[in-house]
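Partial complex: the chains shown occupy the same locations as in the complete assembly.
Chain nomenclature is as follows: A and B, assigned in order of appearance, with residue numbering initiated at 1 for each chain independently.
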Amino acid sequence: MAERLGLDVDWVEGDWRRGVDPDKVAAVLRSDPSIAAVMVVHNETSTGVTSRIAEIREAIDAAGSEALLLVDTISSLGSIDYRHDEWGVDVTVGCSQKGLMLPAGLGFNAVSDKARAASERARLPRSYWDWKPILEANQAGFWPYTSATNLLYGLREAIAMLREEGLENVYARHRRHAEATRAAVHAWGLEVLCADEREYSASLTAVVVPDGVDADEVRRVILERFDMSLGAGLGKLAGRVFRIGHLGDFNDLMLAGTLCGVEMGLRIAGVPVGDGVEAALGRLALEPVAV
Amino acid sequence: MAERLGLDVDWVEGDWRRGVDPDKVAAVLRSDPSIAAVMVVHNETSTGVTSRIAEIREAIDAAGSEALLLVDTISSLGSIDYRHDEWGVDVTVGCSQKGLMLPAGLGFNAVSDKARAASERARLPRSYWDWKPILEANQAGFWPYTSATNLLYGLREAIAMLREEGLENVYARHRRHAEATRAAVHAWGLEVLCADEREYSASLTAVVVPDGVDADEVRRVILERFDMSLGAGLGKLAGRVFRIGHLGDFNDLMLAGTLCGVEMGLRIAGVPVGDGVEAALGRLALEPVAV
């Protein structure tokens, strides 16, 4: 995509079981001080790995770089703690259809002054995605194009729900569900894809199936027998992992039912697994600590 | 209630863990040939016991009685096999808010010719509940009072859903969920209230808690911790049982999540229980037999 956009882009090689390595970012920036921006996905939906944005910002600064920090929060916004201002992010991109519990249809950009200035200097052709007419129209409370009014009403309610529960409690709820999910995965005798415990995603967990098992066949069985759709492994993980989502409007018993479906599906698909549900219930039965 | 209505009513003593005993019905009718009607609840919502209506009809006939058979199907209609005509029922009373998956607001009466004739002879004052103006208005497709039109649209859709799945499959689904629930109850080391396996309800299961345990406290814990509301024991069962509903629009993973909540709640409330969820999953993982 970047190539098609005529941009000069470096993909920093990574490890699909780990997040973006701040040291590597720093090293690349030191080797090329002309780099204009660093793009990171906060929570990688295809692997269940959450990168450490604050540390990446520190690494950029420590490298003496002027690069903008651009962060995709598609599957973390409203589910995993995130701090645009405090962490010094320049552009944050979010959406309505995950942690904000709405249909797809709204995208959000949080933009630093530095990013706005860069945008004005940039020469990449743009039209619909241009911030300028949006910012101008916003001055008067408007949007330059037809807006998805019904989703804005939904957004107002979604934000009210998050505030009523308290953002800290929302984040703690998802972390707790992720812990219970990992307890199940371990009791099943399977592996969580994410290899660094600092980077476990609170909004989804990717599970590695044993060699010789086709993860997509497991998914097919679960869909057919229990009407539950799990995420597929993407790219080089195709057939090797399935993904369990636990974000948005989700509670203990929804997670319990989900894990029951996965456990039965694994067995039906011929994968011998231990009692993961029991392990997860042990975690869920612990008193949630009020924040 | 019957007394307030000025009716001469005999309550035939029963056993709360069993359904109506056809032999007892026959005996009462033989002892008093003037009895005009026998009233039975098909599926007793407070105990999870399903009476054997066809056998009761046979008992009435065998006793040489002319009594009408009146049956309440509130918590069975659309969830448990029931045959108004085939079983020779005179009046069947049903509702919208359980197996038909709608809000409360519609009541249904199926009425035999014999019951209509009896109604015309009856002298109990009546107005809103009178069949006569309803039957007259129905001739022209009308209802004599303001009708709950929105629920009629819902009813059309509910019936379409039941037909799409196939009534036999719907009934089998609920029976299967009841079996899995009983498997969990037994593995927990608890008792199902219903004492006769021919009378296990397919739409709900009442569970007896051990002596010294307050079932309402278990229910309170589960509501508070898992936002799940279980049915209370009523009358002389208050505090002695809780009830698990598995009727209407309900699937395997909803049941699994429900049983997980009950199991965690029992443990949190200090009731030591075995691994009921595992037992239930064992049952649910068996291939459902297509009817």
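Operating definition for what follows: contacts are C-beta pairs under 8 Å (C-beta built on N, C-alpha and C of every residue); 3 or more make two chains touch, one makes a residue touch a chain.
Here the structure is a predicted model, which is why all the values come from computation and not from measurement.
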TODO: All chains share one sequence here; work out the copy total for the full complex from the 2 shown.
DONE: 4
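The definition used in the following text is that only the chains that are shown with their structure count from here on.
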Task: Mean-CA-position distance for subunit B and subunit A (Å) - done: 46
Task: Of subunit A, residues touching subunit B in the complex - done: 225-228, 251-254, 256-258, 260-261, 263-264, 267-268, 275, 277-278, 281, 284-285
